[in-house]
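Below is one structure; the comments refer to it alone.
In this view, the complex is presented without one of its protein chains, the others remaining in place.
This part shows chain A:
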Amino acid sequence: MFNNNQFRFYVTRAHWLCLALLVVAVLIMPMLAKQAHANEQPLSSSFTGKDNYRFVIVPKAVAPWFDSVNEGAQRAAEMIEAQSGADVEIEYSAPQQSQVAVQNQILEQAIATRPDGIAVDPLDANANRAILQEALDQGINVVIFDSPAPEGLEVSSVGNDFCEQAKIAARRLVERLGEKGQVAIMMGTPTAPNHAIRVRCHKEVFAQHPDIQVIGTAINDDSIAKAQQQAAALMQSNPELDGWVVSEASGPIGVAQAIKEAGKVGEVKLVGLEKLPEMLQLIEEGVADSSVANRPEAQGYWTVQALWQQSLGIKPPDYMDTGVDLITRDKLDDFQ
């Protein structure tokens, strides 16, 4: 049927054809595979980052609320380590006094250690701006948490809608008072942007109710002891006071203490803020009616996420809202 020459010729052509196809396949397949892999896992292929990262968290003060932020930051570090294989160190550096000059010193010292990113809860946006700009100028990523970003500074911020949080608290108090009565506001640090926003929004809600009268705004500088003194003095001079709202986490604990000492538990309503264990205890005891709490762990988590993204050259969203919860006595189990 076939002579040797014919067979040899035919086989040789087929062989060359197969070999050529094989070579082409060998050359093309890795490229196709690489493309497919890139389509499936875009993030892991872009891990061109370093083997280790160090992020510094600078809160406003040494306080339990900020410890929760730190816990969230640590969770984010674990996630990044698991996902990227890089070592992530979270350095938590809190000012010993809640003063912007002291916080600026901490920020300067943090810059001196050349971290990959700094997250800060600014005590005073105006007085912090120059130092934060200095960090950016030195190529250090900056993310703001628990506060809007200072004007003129192009950085991402993580927080919640402070105005809405305050309005929920004020509306709750108005509702509990039957839309009439005398109320007072306890403000934390007047220069802190989030505290100022909350007080403004409390007042906006109260202004919508003609039978609600705001008799005063006290300042506690984020101190429980000072909140207690201020609240006691204000209740002493205004015995008809019916209710309190506050602008930060220390305020309600001091106000509650003053309410207890004045023997006005149940008579003077308190809508607190945040979910410190003391706050939850006060709701359980009936000294406080409720609390509108943001989520510090989530803020810490997304802050570190944003810093990491920046380190990878990815621009995080300008603003991330981590939400709030209204904690009442019947929902306490969900938060304890």
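Basically, a residue touches a chain if its C-beta (ideal position, glycine included) is under 8 Å from a C-beta of that chain, and two chains touch if they have at least 3 such contacts; residues count from 1.
Rule of thumb we're sticking to: contacts and distances are computed from a predicted model.
> One chain is missing here; what is its name in UniProt, given the choices "Aspartyl/glutamyl-tRNA(Asn/Gln) amidotransferase subunit B", "ABC transporter permease", "CDGSH iron-sulfur domain-containing protein" or "Acetoin dehydrogenase"?
"ABC transporter permease"
> Would you indicate which residue among A:I106, A:I212 or A:V268 is in contact with the undisplayed chain?
The missing chain is touched by A:I106.
> Out of A:Q83, A:Q97, A:Q208 or A:T328, which is the one that touches the chain we can't see?
A:Q97
> Under the stated touch rule, tell me which residues of chain A contact the chain that is not displayed.
The missing chain touches chain A at positions 62, 91-97, 99-102, 104-106, 108-114, 124, 126-127, 129-130, 189-191, 219, 221.
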